[in-house]
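Working notes, structure below.
All protein chains of the complex are present and in place, except for one that has been dropped.
Up next is chain A:
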């Protein structure tokens, strides 16, 4: 009986469809066993004389009691697990397969918003006026005089060098040391008001008991209720993706295969998004990227990919990784043609451009998804778009992604956290809330080179998403600025002190 019970549970876990039946079977089996157990002890020892019979049956009954209790415990655990999984299946997995929402996350978000508003009011009432350090997170900490070089050097064009020129440059230099636009973009945005997460707590002072209680409750809810649920979902989502795409990949090329692969991708992405409690608003769906185009977006974290693929299928571009990512990549490419490069191939820009050109030339293939910044930025600004993606030709479909930092910070600081701890942080935040704006397609105009085109697209995305626009390269996260920028500044200064006529043409 025990073995049969074990086997039923085991097979039940293997396929989702049997889970409901598994629960009934487990309950039935347990009852039967209990019935048999009660009857078996006296039945096994019929007609023995009093004392020895009692002691032996006592022994039997004692051990059977223990076994029965263990079975009860296992049975209870089995019941909980199966109820849990049925709930997960019914409330989350099935609706995501059909793209339908049951409204549970909306209720959760409403409660969350109300709680955070209450917390903000309490904090504002609690802190004394002087210690409220900032009312806007994006105002700089030093008073800046943004006059251009000419005005700052208090001269007209063509005037001569003065000893006092050093003042302007040293001031600008020291200002950059105290605060520069770029370095702050590689760390998480500071919040205006605390959102009850330990990690965003910078200047917290004890305000009131109630606030602390709410915070403790929040910690419990996030780590004990939400985290296991989210991890389960993520696990299911990823396994489904790998299994599904491998299965679909076995089929011959046909429209059925494409339809199935789309279904598998969409379902699994929706499951994964729910595993992060993601609430995404898509705007202007009529501009969703079409086949044969290139989709370009600002980059904040690897989750961007998930967010975009929930609403449409894309062909992804990237390096081949090892480990779990590698398995996912290899499985996905069987179902629909993504463009994965070996590390050595990435260095050869012509090869990359050629392959991408071939991909978009085929109008039946899915649009390519590219992040031209090349690295993760903290979602307060858009940095330089590398011109490589804009040299391929074809239609560019810009997309702006803006996260709401109040519910959870999505920025991946890759120097501080590795992928696993990043994902854990994501899963223990309140939620991931973001807006996605699809924008009208753009093409390169006559007489516009790739760099100008890239800047045009960058401005459009920055304006739409409400982000600052910076001309700096995201590569500054790891490396030094290129010498060409310094030469530009030197050129400007030289023009001033020497005059127009006598410049060297050694530039560039």
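Convention: contacts are C-beta pairs under 8 Å (C-beta built on N, C-alpha and C of every residue); 3 or more make two chains touch, one makes a residue touch a chain; residues count from 1.
The working rule: contacts and distances are computed from a predicted model.
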{"item": "Among \"Queuine tRNA-ribosyltransferase\", \"U3 small nucleolar RNA-associated protein 14 homolog A\", \"Calcineurin like EF-hand protein 2\" or \"Chloride conductance regulatory protein ICln\", UniProt-listed name of the chain not shown", "value": "\"Calcineurin like EF-hand protein 2\""}
{"item": "Contacting the left-out chain in the complete assembly, out of A:112, A:182, A:382 or A:426", "value": "A:182"}
{"item": "Touch criterion as defined above, residue of A:60, A:172, A:288 or A:330 at the omitted chain", "value": "A:172"}
{"item": "Which residue of A:164, A:212, A:284 or A:319 touches the chain not shown here", "value": "A:164"}
{"item": "Touching residues on chain A - with respect to the absent chain", "value": "133-134, 139-143, 160-184, 187-188, 190, 198-205, 409, 415, 472, 476, 479-481, 485-491, 493-494, 497-498, 502-504, 506-507"}
